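One protein chain omitted, others in place.
And now, chain A:
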Amino acid sequence: MASLDHLKIFRRLFNLRRACLQTRTYAQNSSQGSLSSSETDKSDPQTTLPPSSGGGPTMPHFAQDPLPIFLQRRVQEVLLKISRLNMDDFVRIRKTDHHVKPRYELMSDVELRRMEVKAMERATEMLKMPPFMKAPNLKVEVLSHDPEIAPALTSKWVFVDISSGVHNRDRIIVVRDNDGKLRKAIPDERRRANLLYYPKFGVSIVQPKMFEQDQLEHLLENRLTDIRYILDRACTQFEPDDPNFIRVTSTIYEYVWKNRCFNDLGSTRFFGPMSFYFILKKDITYLLVDMIQHDLLTDAVSLIHLYKHIYKNEKIPTPYGISQNKETQLSTIQRFCKTDSDQKQQNWAEVESAIRSYRLSLTDRATAS
């Protein structure tokens, strides 16, 4: 398995992703939103609504829109590479796969290798990360105002344009409010209307109970379910820029951070976004410690390069540009710890101790052999 050219597969994956992105409009929407937000906030602050997410952690504060950075090819490459893709993990039986039985086949060596390559490709495709987006600004665009008809209106009227060949994000949906205002629908109304007329398998109009903040915390505290299952279900249920999706994912990332169980998300599509989340939070110490403890120094170094790329605009070196010598890698991590003053001193001490113990184990192994 190790001899397979991972990079080639990654390149193929990126081409696929680019083809997908051209048809979708995630990037366009978010960039427009970020541009218009500053203007509209000044013009009429009354029409902006508060975000609907109730409690729970929010996205780390970051001046820019994170999506364009997240979609950069180099960033994606690094995030995929540190995802700890492991075929044993990948072929695990998922909670939703209970009806799939294993199949046994007799095959020759060549056929087996072919199957392995195919499985590898499928694994990399399933590693496709959900886009890391911020919540859209809830600006209400009023189209017309007719207070004369208001007394006759007892409920909201939602009008959906169901012309064919329009993506859910571009569909025209307008609402006539009780006070006679005709306006564009807010995201929650859009989601509901879209689901009503274009239902999707596995997505319910009413938000499932497990995603409510207190229920979610209850699930996590008592370890009632697999966090991979919660994340997968959230990924199906919500759009990536839904405030609820952001809330659920960041809650789980915080849980992972608190319990130091980063490996639970290994070889899933959420490891990359999780690392990205911690980088935006400027808190990657625990992740670095975990990587050192799992003997993944190359990953740690590339994570540091990513950090520097985002905050100091340094270029990310190519995978061949990172030296494989363990000593130099350790010294890079140490230098990063010393120079980066944003972090708390206490956390850095942990990285230092992890490096020390790693060095000790290296020397032990050398003496043993």
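As a working rule, a residue touches a chain if its C-beta (ideal position, glycine included) is under 8 Å from a C-beta of that chain, and two chains touch if they have at least 3 such contacts; residues count from 1.
Here is the rule we use: contacts and distances are computed from a predicted model.
Only one of "E2 ubiquitin-conjugating enzyme", "Alcohol dehydrogenase 2", "Small ribosomal subunit protein bS16m" or "Checkpoint protein" fits the UniProt record of the hidden chain, and that name is "Small ribosomal subunit protein bS16m". Among A:182, A:296 or A:362, only A:182 touches the chain left out of the display.
Considering A:96, A:144, A:204 or A:259, the position touching the chain not shown turns out to be A:144 (whole complex).
From the options A:93, A:196, A:261 or A:349, the residue with contact to the chain not on display is A:196.
In the complete complex, the residue from A:138, A:158 or A:362 that touches the missing chain is A:158. Within the entire complex, the positions of chain A that touch the omitted partner chain are 143-144, 146, 148-152, 154-164, 172, 174-176, 180, 182, 189, 192-193, 196-197.
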